[in-house]
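The other protein chains are all here in position, but one chain of the complex has been omitted.
All chains are identified by letter, namely A, B and C, in their written order; residue positions are counted from 1 within each chain.
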Amino acid sequence: MNASRATRFRLCLLATGGTIEKTYDAHEGRLVLGQPVIEHLVDGLTHPDIAIDIQRLMAVDSLDMQADERAAVVARIQAIEQAGTADAIVVTHGTDTLATTARAIAQQIPHPTCPIILTGAMRPYRVADSDATQNMAQAIMAARLVAPGVYGVLHGRVIAAERIEKDYERLTFIERDDVDRS
Amino acid sequence: MNASRATRFRLCLLATGGTIEKTYDAHEGRLVLGQPVIEHLVDGLTHPDIAIDIQRLMAVDSLDMQADERAAVVARIQAIEQAGTADAIVVTHGTDTLATTARAIAQQIPHPTCPIILTGAMRPYRVADSDATQNMAQAIMAARLVAPGVYGVLHGRVIAAERIEKDYERLTFIERDDVDRS
Amino acid sequence: MNASRATRFRLCLLATGGTIEKTYDAHEGRLVLGQPVIEHLVDGLTHPDIAIDIQRLMAVDSLDMQADERAAVVARIQAIEQAGTADAIVVTHGTDTLATTARAIAQQIPHPTCPIILTGAMRPYRVADSDATQNMAQAIMAARLVAPGVYGVLHGRVIAAERIEKDYERLTFIERDDVDRS
Partner (left out) sequence: MNASRATRFRLCLLATGGTIEKTYDAHEGRLVLGQPVIEHLVDGLTHPDIAIDIQRLMAVDSLDMQADERAAVVARIQAIEQAGTADAIVVTHGTDTLATTARAIAQQIPHPTCPIILTGAMRPYRVADSDATQNMAQAIMAARLVAPGVYGVLHGRVIAAERIEKDYERLTFIERDDVDRS
């Protein structure tokens, strides 16, 4: 017999910008953060038993993320985590300072009660051969499976916040050995 | 400091056909299982620390899968699992009898030493609005995170083999309550 | 100095169905003519000085087009041509009997006052590697350039109605030499 789950998994998705959301502006002749993209990306995925609440915080290139902006991201996550309104939180973020934000969250919330996953993309969703769909899909899958904690998810890897490092040569995330290096 | 994992995660991907691999044959004017597709799907994903070994078993619509074909799928999985050459196994399969094959595997291999994940798609990879990329990406992510066992992964859900059921109305997989119903 | 044309080119686009409009029905597990597609195809093109009026006549596979349906297509074209409300007419049609309809139009309207272009596709618009966009774009371009008459346009070729023949081996349209063969 079939019994559908009465409650769906509650996922809070916080959008902060980053390469994943860049789109081509034909007037300026370059990629910009001009319009929301995450909503369309999620729309193209199928998650019948996940209630996805998208909250748009900002739309910045993470290289330009200011201290107060990063603090705002951390504060929002803390508020959601404390309210207990989400079974997991996924944050889309530029890859350049994703590790910095991850560590800030881990520091501020040393014992989270739910998984907090940061992801992004090396190629914008609206550009050919993008890794955006894969990363978003895998971040959502990981959000349902990992123990509470703060992680980065990219290219099929789940890495604890303290260990995330961007590999600029191979354009992916890797796991560093030295835990104490912030 | 950065230390790359010397050993990559070893994933064995067995392709059996199904809707996920159907392509349009302009001569016949319909979708057919005429050429391998899984290889291209995987090629479009980025998994720098996963060694993906694709083995093509067959290319059948799962409604047409014969007893001996299903047995061949189970036998191959058993051989790989026993050889210990894979850290996880993902099987792409038609959705109509994916549950049947999953249960056959669970029966034959009651205590697997690695995750065995079955997935597929409701819409072919080579057709608009396909769920193929999402399901493959999430199956691979789940293969790295779940405990050894036999599961179906589709649309962001991980369901134990004994509980998988295809929901023909909503065109997804659901989890049944009644474990003893085979 | 720039002077924009006060009057835009008036294109009437009649949709009759055909392979070009087939979409995947996940319930039936096959391609069907279930929802309008031409509107989306045209939406994806940019024609700032063409006023495109889409009229949906029917949605049939051209192999199944009945005599009265074909007559309805011809009658509608005749009405538009006589009313003089279009500078050109483009008809999307299944490729199997496109030539038949083209000849019926040419017979009924021996001296058209505008170009009448029939086109379609060998692969549906909503399937990978489709020729739909190319054919639609080229049919619209031809509609602006050719002398009044009845033509089939496919794969970069413009062929007079009496000469159109479907090449089932190479899956394209060719021009036959023998004009009198209807």
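Here is the rule we go by: a contact is a pair of C-beta atoms (placed from the backbone, for glycine too) under 8 Å apart; a residue touches a chain by one contact, two chains touch by 3 or more.
All of these numbers come straight from a predicted model, not from anything done at the bench.
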Left-out chain, listing which of the shown chains it touches: A, C
Which of A:Ala26, A:Ala67 or A:Ala83 contacts the chain that the document leaves out: A:Ala26
Sites on subunit C contacted by the missing partner chain, in the whole complex: 1-5, 44-50, 129, 131, 133-134, 137-138, 140-142, 144-146, 153, 155-158, 165, 167, 170, 172, 174-178, 181
Absent-chain interface as seen on subunit A, which is shown: 19, 23-24, 26-27, 29-31, 122-124, 126-129, 168, 171
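Keep in mind that, in the parts below, only the chains that are shown with their structure count from here on.
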Category of the chain touch graph - line, ring, star, complete, other: line
Central chain (by mean CA position): B
Distance from subunit B to subunit A - Cα centre to Cα centre, in angstrom: 26
Mean-CA-position distance for subunit C and subunit B (Å): 41
Per-residue multi-chain contacts in subunit A, two or more chains: none
